[in-house]
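Handing you a structure now.
One protein chain omitted, others in place.
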Amino acid sequence: MKKWAELALGVVTSMGGFLEVGSIATGVQGGASFGFQLGWALLLGTICLAILMEATGRLAAVSGRSYADLLREHMGIRFFIVPLVAVLIPSFLVLVSEIGGVAIALQMATGIAFRWWAIPIALVGWFLLWRGTFSIVEQGTAMLGLVSLVFLVAVFKMHPEWSAIGAGLVPSRPDNDKAKYWYLAVSILGASISPYLYLFYSAGALEDGWTIKYLNVNRITAGVGNLFGGGLALMVLVGSAIVFMPRNIQVDAYEQISLVLATPLGRGGFVLFLVTLFITCFGATVEITLANAYLLAQGFGWPWSENMKPAKDARFATTYTVVILLACIPIALGADPLKLTNISMVISAASLPVTVIPLLVLMNDERVMTTHSNGWLGNIALGSIAILAVALFVLAAPLYHLGGG
Amino acid sequence: MPLPTLAHLTAAANGPRAHRAWVSAVLCVTLATMGCAKKDYKSETGRTRAWTATLELARQQHGLRATNDAVTRQLLDRAIEARAKEEPLLAHYAKSDSERVAARGVLDSLQQQIRQLEQATR
Amino acid sequence: MKDGLDLRHDVQDAQLVDRNSENIGRCDALMLELRDGKPPRVATIVIGGAARNERIGRWMTGLARLFHGRGDGSDGVSRVPFSAMKTVGDTIQLDVRRGELPSEHVEQWLAEHFVCRIPGAQGKKERRK
Partner (left out) sequence: MSREVALHHLLGRTVRDPNGRKVGRIEELRARIELQEARSDYVVAEFHVGSFGAIEGLAGAHFARLLLHRLGRLAPYTSHSIPWDRIDLSDPRNPRTRDSLEELKAKSAASGSA
């Protein structure tokens, strides 16, 4: 019974925590410009994320250590600095975008310009981190995040051609605007596979006290939970495709996105969109802030835990305090949240190789994984993700030049 | 023979060069991403038409009371902003007389939508 | 314990904990004493400071100099004799107290001057079940 509750909680957590500013923005832009055609990028991104989370979760459950901890120990400080910087920079930018998402939701609800909301949001997020425990931060925001199911309702109400949606899950070449198509594919992938997600997940496994007994919970949480979450993100893309594409609306501002739900569901849909944007971005804000603090604390061997009193892990608590306060500054200065989101997703995609490739090696190190190291199937999967990651690293910048902005 | 571990692999690359190459690669990507997308006549008319369509949808939803006044006003502001930005861009990219006429038409219909939505919100 | 210690794999960069199993940083550098006619002795574990910066690269040393100015780089460095090592496993336990280590001064300073001045720093957080 308890096991089932744990499984359900895991699935709900990954599902409710899946949507955030990046998946909403890239999904809507993809749907508006190319209909259902980019569904495959979302599917691919979700599968990659599920595999990476399963691997880092297994790593944590078997070794009792987080991915960042093992990276530092096995790469040495000299090489650890590379993934450290390559994760900190994009995840900080994504964090800024998430704060922007929350601020835009509040702007749309109240009419007060988003920049005034940046500091209050950072303070509320900080307060949650300061006083809350790990399960409140993770599961609390994920539960509320289930409000994002409204996208599923909206899509059902519009009676899409499901076979056409299915056809979009198979990659195909665009008829026109090739650069934009591939740029959007890269940003959808970047939004789905953020390094902070699996670093947070492996630290979270330790916060929740996972042991080797949790391998099944890990498998289901990472696999089923993310597939459901990816399904929700697909609904965002589909909804946008149905509402925007026939009208030739391109998405240049977050305010436009509210029309995706207002059109089929009326006022209720509009309000629920604002709530979804607010909750999911806020959840991601606190999670990314924590992920940055975990990465530094584990990399440098400081005491860390969201379940400890801040006085007991002062460097860790100071880190998340500084990170969240710094991240609200660009929004308070009026940076365009959508432009920022687009840039962050591309940089995030480009940063993947330095965290994916070492994972492949660690998962095969029997000194770390004992009898639970990767089998050939796991190696093919992770190896393919590593190749994809290198491709994204090479292609991200040129595609942004040609198709983005 | 022991299989190599992460530590062995990084040990071999102890020279500072390999490391610096990584850092500069990451920096290059970061800097290169700060660029901007390609713009031309076609992309800018598309963008302007998209705002016209957005306002049409916004007016419709406003009429149905599906959205609040705040969002309608923000969309209006964004559209006015976009029109001000597109006008000189289209003047720059329109190369032939027919393109100039078409661009004028696109901008005018956006202006018309702006006016209509302004009236609807009043 | 297995036969011998692999200094790179088991010791360098390992997570260090004190007598009370609290995290006290990582083995940023390991000093060996070369002796004539005798095998090199594993002498000291170094935590923090110049040794770590040097391992990261010359740019880090330069960066640290930029911030700390004239300091000789010995501030905040702990040098623990290897004989203080109690156990080696996933972490290395050293027979020291966290409060005694110069590399932990930052933690104490932050706790005293920043964290504990904010309300709620000592408030209750539930332990997980």
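To keep things simple, chains are lettered A, B and C as they appear, and every chain counts its residues starting from 1.
Methods note: a contact is a pair of C-beta atoms (placed from the backbone, for glycine too) under 8 Å apart; a residue touches a chain by one contact, two chains touch by 3 or more.
This one's a predicted model, so the numbers in the text were calculated from it and none came from an experiment.
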Among A:A25, A:I357 or A:L388, the residue in touch with the chain that has been omitted: A:I357
Contact set of chain C toward the excluded chain (per top definition): 3-9, 11-12, 29-36, 38-44, 46, 51, 55, 82-83, 85
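To be clear about the criterion, only the chains that are shown with their structure count from here on.
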Centrality ranking, top chain (CA atoms only): A
From chain C, the most remote chain by mean C-alpha position: B
Rounded Å distance, chain B centre to chain C centre (Cα mean): 48
CA centroid of chain A to CA centroid of chain B, Å: 22
Contacts with two or more other chains, residues of chain C listed in rising order: 9, 57
Residues within chain A bordering two or more other chains: 74, 76, 78, 81, 367
Residues of chain B defined as touching chain A within the complex: 3, 5-7, 9-11, 13-14, 19, 22-23, 26, 28-30, 32-38, 46-47, 49-51, 53-54, 56-58, 61, 64-71, 73-75, 78, 82
Footprint of chain A on chain C - complex, ascending: 9, 12-16, 22-26, 28, 52, 55-57, 60, 90, 106-108, 110-111, 114-116, 118, 120-128
Complex contacts: residues of chain A adjacent to chain B: 74-76, 78-79, 81-82, 85-86, 89, 107-111, 179-180, 183, 243, 247-250, 252-253, 255-256, 258-259, 262-263, 265-267, 269-270, 343, 346-347, 350-351, 354, 358, 361-362, 364-367, 393, 396-398, 400-405
